[in-house]
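Written below as structure tokens is the structure these notes are about.
Some chains omitted; the rest stay in position.
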Amino acid sequence: MKNVAIFGAGRIGHIHASNLAALPGVKLKYVCDPNSAAASEMAQKHGAQVSDIEAVFADPSIEVVAIASSTDTHSDLISRAAVAGKHIFCEKPVDLSVPRARACAAAVKAAGVACMIGFQRRFDPTFSEARARLDRGEIGNPEMLVITSRDPGAPPAEYIKLSGGIFRDMLIHDFDVFRWILCADGDEAQWLSATGSVLTDPAIAALGDFDSTAVTIRTRKGRLCQINTTRRAAYGYDQRFEVLGSTGMLQCGNHTPSEVKQWDATGVRGDKPENFFLQRYSAAYRLEIAHFFECLQSGAAFRTTIADGVAALELADAATESCKTGQPVDF
Amino acid sequence: MKNVAIFGAGRIGHIHASNLAALPGVKLKYVCDPNSAAASEMAQKHGAQVSDIEAVFADPSIEVVAIASSTDTHSDLISRAAVAGKHIFCEKPVDLSVPRARACAAAVKAAGVACMIGFQRRFDPTFSEARARLDRGEIGNPEMLVITSRDPGAPPAEYIKLSGGIFRDMLIHDFDVFRWILCADGDEAQWLSATGSVLTDPAIAALGDFDSTAVTIRTRKGRLCQINTTRRAAYGYDQRFEVLGSTGMLQCGNHTPSEVKQWDATGVRGDKPENFFLQRYSAAYRLEIAHFFECLQSGAAFRTTIADGVAALELADAATESCKTGQPVDF
């Protein structure tokens, strides 16, 4: 039985807590959150105890910590967990600063603990099926990737202010998908160009951020990736990608709440995509945490490592710079 | 906390046990199965105890029994549970004999216990969305229903021998869907015609059964329903229906494991439907048992009652007769 402490009793914390508590051989022992009411509620729901950071790190019965607290606490908690010898599951991102993220990676390595970063898209049933088919060679050598990644609405300005900007906050997932799909053979980004606009809310411009972006990446092997993003797709949460290979193409579509088609005088209408990330990626979050504990058990490599977290952040930094200067970035 | 005993530790028993054990306020206390190894394994998995039928009915701490044992035990267990004052969730069918099923219904009524029959299709996210849209009048008055219900392969002759025939074993679900979709306003079947063939395996003919059937029902209000069924669809488990209304049509499609489309020299290829009923209806089974306990708690009416179980069986009997005689049945 592995005892686990979780940091963070917010929305994403609840997802991870429920998923890990349902796993055989895993026991949620402690919940930590500055909001003590939230911590109590989660602890009660799962038969755990409220605790605090110091106590968790000091308790030798705790093997694993799950970090689902606010982004600005991630690097500190990772580093301290590493020092304390705990294995780590941490929600993305590692940090909003590349140097701090690299320091975390170094701390993890030095301590010899296991650390997985939560890029849940790699566990989505549709996306991971595409990856499996690439591995089986079903479309030959991958050549181009088109990612459509759109949120249903912009978050409040308060959130955006602390988000690190759209590239670090939202596209970091897409940069990870790029690396996962196009760079599995050791290929890497060589050239990146980003541009953006504010089309939905002037408050976003006032913060120096963008709500609509277009990124292109060319790899060393000449593969091409285009990413289009918006904070506000009126029809909902749109999460798709298409990868062209030398012998075919894989197209990953959205998931829908039902398979009902309504035929009437206006046409033939299917469901909108699943509402937002908690719905679309509910299976992914479940599979992700199961993978984490299976790898801990078996010693197999994680599908997403802290190095992946650093690499995605480096691309986000490059895109942020390119979008501001209007010039491409060479790696 | 509601204490529950389950009868049956086979495939479908495991589904119900896992789903009910995960519900808040529900405790799986006892597992009963003639196969004691299976009973032990299930009991251990859920922290329950192995028990036997008499002990369960005698234990006043047990409020609810879930019946997932073999079909030929259902009516006896329902009747005894009713006498013992236990609330009942029973997998379909109530029984393979209409008189015995009616006797069960009478016993349940006399005892005043709650009894729900597991027609899980009514809880499928796609099918129940269609029902909800009918309720909201989105396609007007329902007029025609076309049900496609195909298994991926015939079961062994041993199974078929005890199954009651294809109409009682397989189409009973479709007869329930017919009543649920077309008869919600009190309408009823008035005329039924069935025909069938053996196209896949002569052993099925030797047992006096069919593997391919076509049923038509006309209701008192003149609504029409056509059901086509086969035991062997080479492409998998096909579960669809279309309901035509006065102002539109609702088309319920299959569910698929992923939303990947593969484009290559052979065409554009999506997934086959979910493999079989355990996959296709996994959400339905979960929602069904949750509905059962919610209704027990709130006192609301079940979506599927023992009367529904009897009515579907009556239609199955009529279809069996019609298919054998070649003549329609009038109700």
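Details
All chains are identified by letter, namely A and B, in their written order; residue positions are counted from 1 within each chain.
Just so we're on the same page, a residue touches a chain if its C-beta (ideal position, glycine included) is under 8 Å from a C-beta of that chain, and two chains touch if they have at least 3 such contacts.
What you see is a predicted model; the values in this text were computed from it and never measured.
Complete-complex copy count for the single protein sequence, taken from this structure file and not limited to the 2 chains in place, is 4.
Just so we're on the same page, only the chains that are shown with their structure count from here on.
In this entry, chain A maps onto chain B through a rotation of 180 degrees when their C-alpha atoms are superposed, rounded to the nearest 5.
Chain centres here are Cα averages; for chain A and chain B they lie 40 Å apart.
Residues of chain B touching chain A in their complex: 22, 125-126, 129-130, 133, 138-139, 247-255, 257-265.
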